[in-house]
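With one protein chain withheld, the remaining protein chains of the complex are depicted in position.
Let's turn to subunit A:
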Amino acid sequence: MMKFVLKQVKNGCRLGQLVDLPKEVAEKSLETPMCMLYTRAGSVPYMGRDVLDRIDKLPGAVNMPIPLLVENMDAMAEFPGGIKKFAAMDDFMTYCSIQDPAVLTPSGYNTKKAVSVWSCHGKYELDIPGYIKLMSSLDVDWVQSLSDGDTDRNTSEKRVIKSVERTINYLDELLEEKEKHEKLHSTKLIGTIVGGYLEEKRFHSARETAKRPVAGFSMEGFHNFGPESETFDLEDVKHLLSKTLELLPQDKPRILPGLMSPANLLFAVELGFDILDTSYPLFYRQMKICSALCYDYNLPPTSTDNILRDSDEQSLGWEMDLYDERYREDTAPVVKSCTCYTCTHHTRAYINHLLKVSELLAKLLLNVHNLHHYLRTFEVIRRAIADDTFKHLKQHIINQKPS
């Protein structure tokens, strides 16, 4: 049975690992801080398995958000082997989150009985019996408990209290129901901590959730995901978050969902979060991406990698817009020192051409690079924590923030 092991805590940053997983999963990286692969209907956007497998050092965990799966509940229920096998992702540890971290969740549709999720064909209400049924057809490792995180900075206290109460009630009911189904014994629940921006409510949510037998925690209720998570500044709620996290047991993983900019992901790691996801590199700006991540994640004084960034790249900030005319004749790879499939096989000029003629391959190539870049960032972060250079790295990446 899969477990989370916390190995080290350094200045708030946590180094850990998911252990006791099947061999084909354990061959991938299961070290934390990690970022789960973000998928839509079980696949990484624009990538079939044969392309995904061209990316090296894939994390061993994947998030399959529920809103993108509910429509096929019937088929999944009949398919032997659950969603992992259905989506040809059975060599990943799999988590299903209630909401899609990359897409804005419409506000105002949760009730005492049910949580609403939105597929592209409309609203699905998930109540306890329905969710139990869905969980058993999904047959995954972790499922987020139903939660009402529909709160933000402007939410009234009354509404925040309600969200905390509901979320705890859903969890209790699910834990009780789950016991009755033998098939669900291998599926663990992730508890959700909500409470908007109100300290007492959030602390209450954390304390109560921590008492329950959950496999880990997801920190929510600050925004409704999608673009709101991209502009959400973790620095603003640093104290609230760190005090809330203190209330959680050390030996369980903490998940922070949403589009994490390079700055936010570094703040999240520093606060002690363990698991994020790749919705930012794979989905940011609502799929209208023409840009490639190009921030330098190699620390100049300690780096053993070749720094091949030219002055041109240095001035670009975190990302470069490859649609820009300046790349028309640029035969350099996206990032010169990058070892991803895109950078070792294709040029900026080719991607610029593909973007201009609206060819699908442009998005695939960008996703391959951006995913690689983001995954490498996590690898570098883990190394930096171990080497005590995390603060340097954080400053180095944040310094590249476009003004």
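General remarks:
In the analysis below, contacts are C-beta pairs under 8 Å (C-beta built on N, C-alpha and C of every residue); 3 or more make two chains touch, one makes a residue touch a chain; residues count from 1.
Please note the rule applied: contacts and distances are computed from a predicted model.
Hidden from the displayed complex is a chain whose UniProt protein name, among "Eukaryotic translation initiation factor 3 subunit L", "Queuine tRNA-ribosyltransferase catalytic subunit 1", "Cysteine desulfurase" or "Trafficking protein particle complex subunit", is "Queuine tRNA-ribosyltransferase catalytic subunit 1".
Although one chain is not drawn, the whole complex shows that of A:Asp74, A:Glu182 or A:Glu235 it is A:Asp74 that touches it. Per the touch definition above, the residue from A:Arg49, A:Arg153, A:Lys243 or A:Lys391 contacting the chain not shown is A:Arg49. If you put the hidden chain back, the residue from A:Met34, A:Ala268, A:Leu364 or A:Ile385 that touches it is A:Leu364.
Mapped onto subunit A, contacts with the missing chain fall at residues 40-51, 54, 68, 71-72, 74-75, 78-79, 86-88, 120, 287, 328-329, 331, 341, 345-347, 349-350, 353-354, 356-357, 359-361, 363-364.
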